[in-house]
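Of the protein chains in this complex, all but one are displayed in their positions.
Now for chain A:
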Amino acid sequence: MSNIQNLKSFDPFADSGDVETQPTNYIHIRIQQRNGRKTLTTVTGVPEEYDLKKILKVLKKDFACNGNIAKDPEVGSVIQLQGDQRLKVMQFLVKQLGMQKKNIKIHGF
């Protein structure tokens, strides 16, 4: 039986393992309105391998704003920054961390 090639236990539909079909993880940058004209910028979906604490430290210094890291059960760690820092955050992610622009989504008005 095993001499016949067709009956060998090779599954042509099995996962070969080398195809990267994992969905692209977007980094979402959102904005939320607070009281008055104050806003809050949230950054979700930053890959695990980055040290959020360090990123936050640099961001806070660069943008001259406060911020913190919130833990969310659904999306994991979230960087929160005071004020509208969306464009600045995106530039930082692209330039300093070498992320691709197409993987970053900016939401809000």
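Methods note: a residue touches a chain if its C-beta (ideal position, glycine included) is under 8 Å from a C-beta of that chain, and two chains touch if they have at least 3 such contacts; residues count from 1.
Methods note: contacts and distances are computed from a predicted model.
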item	value
Omitted chain (choose from "Ras-related protein Rab-18-like", "Mediator of RNA polymerase II transcription subunit 18", "DEKNAAC100710" or "Tubulin-specific chaperone C") - UniProt protein name	"DEKNAAC100710"
Candidate in contact with the missing chain, chosen from A:Q33, A:N66 or A:Q96	A:Q33
For chain A, residues in touch with the removed chain	28, 30-35, 37, 40, 42, 44, 70, 72, 74-75, 78, 80, 107-109
